[in-house]
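Here's the structure we're looking at; comments come further down.
Note that this complex is displayed minus one protein chain, with the remaining chains in position.
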Amino acid sequence: MIRKVLKNLTIATALPLLFVGGVVAEDIDYGKFDDYTLRVKLIGGAQYEPLYAEIEKWEAMTGAKVDVLSRKNHFELDREIKQDIAAGTLDWCVGSNHTSFAPQYGSIYIDLNGVIPEATLAEFQELALKNSTVDGRLVQLPRHSDISNLYYKKSLYADQANKDNFKAKHGYDLTPPETWAQFKDQAIFFADAPTFYGTQYVGKDEAITGRFYELLVAEGGQLFDENWNPTFNSEAGVRAVQWFKDLYDAKAVPAGVLNYLWDDTGLGFASGTVALNLDWAGWASFFNDPENSKVAGDIGLVRAPVGSGGKRSGWSGSHTFSITETCDNKEAAASFISFLTSHERQMVEATKGLLPTRAKVWDDAKAEFAGAGNDFMVNVFETYAVSMTEDAFTPPLITPWIEVSNELWPRLQAAILGEMTPQEALDEAAAETKIIMEDAGYN
Amino acid sequence: MNSALKKRIGNVLSWVMTFLLMLVICVPGLWVVLTAFRPNSEVLAKPAVWIPQNFNLNNFAKIFGFGAEQVAIPVPAYFTNSLIIALTSTAIALLIGMSGGYAFARYRFRFKNGLFLGLMLSRTVPGIALSLPVFMIWSRIGLIDAKLGLIIVYVALNVPFTVWLIDGFFRQIPKEMSEAAQVDGCTRWEAFWKIEFPLAKSGIASAGIFAFLTSWNEYALASQLTRSTDSKTLPVGLMDFTAQFTIDWAGMSAMAVIIIIPALVLTFLVQKHLIAGLTFGGVKG
Partner (left out) sequence: MSNIAKGVPFWRKEQFTPFILLSPAILTLMFVVLLPLLFSLYTSFTGYRLIRPESLYDWVGFRNYERIFSNKNFWIAFGRTILFLTIALNVEFILGLGIALLINRITWGQRTLRTFMMFPMMFSPILVGYQFKFIFNDNIGILNNALQALGLSDGAIPWLVDKYLAMFSILFAEIWMSTSVFAILLLAGLFAMPRDPLEAAKVDGCNAWQVFRHITLPFIMPFAFIAMTIRSLDVARAYDIVDVMTGGGPAGRTELLWTLIARVGYDNSRMGQANAMAYVSILLSILFTYYFFTKLLAARKYMGGAE
């Protein structure tokens, strides 16, 4: 209470100071919010940090201060936001969001249509905006998109001994995997635990749910039928689970993989002890930076493999920013998220490899890489551009997505570890999912 | 000679055993401390680097936001919160505990045993089980994300054990001493502060240490009742850190060292009282 009064007072008294302070040159006017403190909750992790280093510039331009209340991985952030809803502590303004997570938050975030100028919105990719819309409301502004393609250690594929041995063993030439079956063959072939692994996968939370989901689709399955009955306990589903399990049993992945999240797989590949890594573009420049990565200069990239259903996996979504309904200064919040998704900021993220949501940034970033002679990054952008247009699909954008995921992933783990058969695990998850979907009013 | 030899062997054996035990007790902590001063590249290296090559304060600089890299974990704020919350709740718990312990030690009254047992049992409620309803109630009366909210909870957490320990200490002090003082014209209140309080000091000190350590180290409740830098404590901060950088072991270790140092310093300052407090307070009570 007192703080609020104080805040208003300081805003009032700060008016005369409006035009003091160094202003960074920028085309867009982000407004003036002197001495206002914007409270935000952001997604954290190695790939997200470079953008946050830019926040200082917004502070300098607008005179506001940004107070980052939390900076956690998205699964932890999701837990925290749900508790905020329950406790009524939505006393912050901007939160990181994701197209897969957004539907469950109901109406805590404002509709950005009309808040963000239409001309600005027109610069974003249509699909990204469409996926950011829930019940006709644009509840989030897309920051960058994610989809995974397959990185591999090039030298392994150039090695003649590897080629010969592989051909002798599997009867086909050793080239980067085109199908999920080849992916498995090769991962097992390259593995030499505990010093070298064929691949790694994220093993918990919605991360493994998503991987399972895209493999399910590639294998020709679906999560739900048209009446929202769970159908993932199909043969395609079992094949998908079996893929994870086979790699685990063959020790082609580290034993601790079930505790891994995105940073673990990314840094694992950078450590040079992993042959294949299905990952998003955000790591690309990191992987190719000799200072951080032992595989720099030795990386190949192909599109995500095709499943037995004839479809490529392409689990996709966008990381976004949202503004709370309870925000005490929506104008400042809107200025802040416009800043973070502006052309300049997206260029900052794009140079790291993160996939922009503004159409123009795709071209500009690629041109910049080409100009710098960075063929690797040009290749990255071209490969991901293809997969974004041809392979991308989002998980069902439904309210209980995370709840469904929470039923799925522990059972996926159980199946991988052999506690139950894949069929049992999926049947059990499907039964629980049915209850959740009924409770949520979907059928 | 045979028995002398046996005794020698016995001695050597017990020394070896003790040495091994100390190793098990100390090595895990020391390894974390060591890691805190090493760069991640060395910590994560395969094969392992056993003899540290690089010693520096970079991890700490990073956490506190010096240095080039921007890792804004607001440790100073968490540290202050932890300190304020732990010290305040300890002080209040001690006052309440002294008052309650005195009542149990010096008076006979109805329901005495029942009350004592009830007090103890209230402490057994698992933090996570308690956190659900406390979270819901606190959120309704605005105590979420406030230092006060956490202080109140920690006071309640510490009162039962404090009462128990202090009760034991007051019992050791003969009633006659304070009675004699009252005959000499002191009020009961004066007699308490002049005679009984000084004698029970070491018990109160050890109760204080326990209360402080409980509050300083608590996580299950703090993780739910705190929301921002206004109230987050160091253990919550450590968990935030692990959720942000799932693989930055060196940074996490540095954070761990920051949490352990105040607890270590304080405990060593009063460790003499600690053993005495535990044993006499508990047994003779």
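Residue numbering begins at 1 within each chain, and the chains themselves are lettered A and B in the order written.
Assume a contact is a pair of C-beta atoms (placed from the backbone, for glycine too) under 8 Å apart; a residue touches a chain by one contact, two chains touch by 3 or more.
Keep in mind it's a predicted model, so treat the numbers as computed, not measured.
K.L.:
Check each of B:Ile128, B:Leu148 or B:Ala180 against the chain that is not shown and name the one that touches it.
P.N.:
For the chain that is not drawn, the touching residue is B:Ile128.
K.L.:
Just name the one of B:Ala61, B:Ile96 or B:Cys186 that touches the chain not displayed here.
P.N.:
B:Ile96
K.L.:
Even though one chain is hidden, which residues of chain B still touch it in the full complex?
P.N.:
The list for chain B reads 11, 14-15, 17-18, 21-22, 24-26, 28-29, 31-32, 35, 43-44, 46-48, 50, 95-97, 99-100, 102-104, 106-107, 109, 112, 115, 117, 119-130, 132-134, 136-137, 152-153, 155-157, 159-161, 163, 171, 213-214, 216-220, 224, 235, 238-239, 242, 249, 252-253, 256, 259-260, 263-264, 267-268, 271, 274-275, 278-279, 282-285.
K.L.:
Touching the missing chain, which residues of chain A?
P.N.:
79, 82-83, 85-86, 104, 106, 193-194, 203-204, 251, 254-256, 258-259, 403, 406, 410-411, 413-414, 416-417, 419
In this section, only the chains that are shown with their structure count from here on.
K.L.:
Just the number, please: Cα centre separation of chain A and chain B in whole Å.
P.N.:
40
K.L.:
Given the complex with chain B, which residues does chain A contribute to the contact?
P.N.:
Going through chain A, the ones touching chain B are 39, 44-46, 49, 52-53, 67-73, 76, 80, 83-84, 86-89, 92, 195, 261-264, 267, 271, 273.
K.L.:
Under the touch definition given earlier, write down the residues of chain B that touch chain A in their complex.
P.N.:
Against chain A, chain B makes touches at 44, 46, 70-72, 135-136, 138-140, 144-145, 224, 227-229, 240, 243-247.
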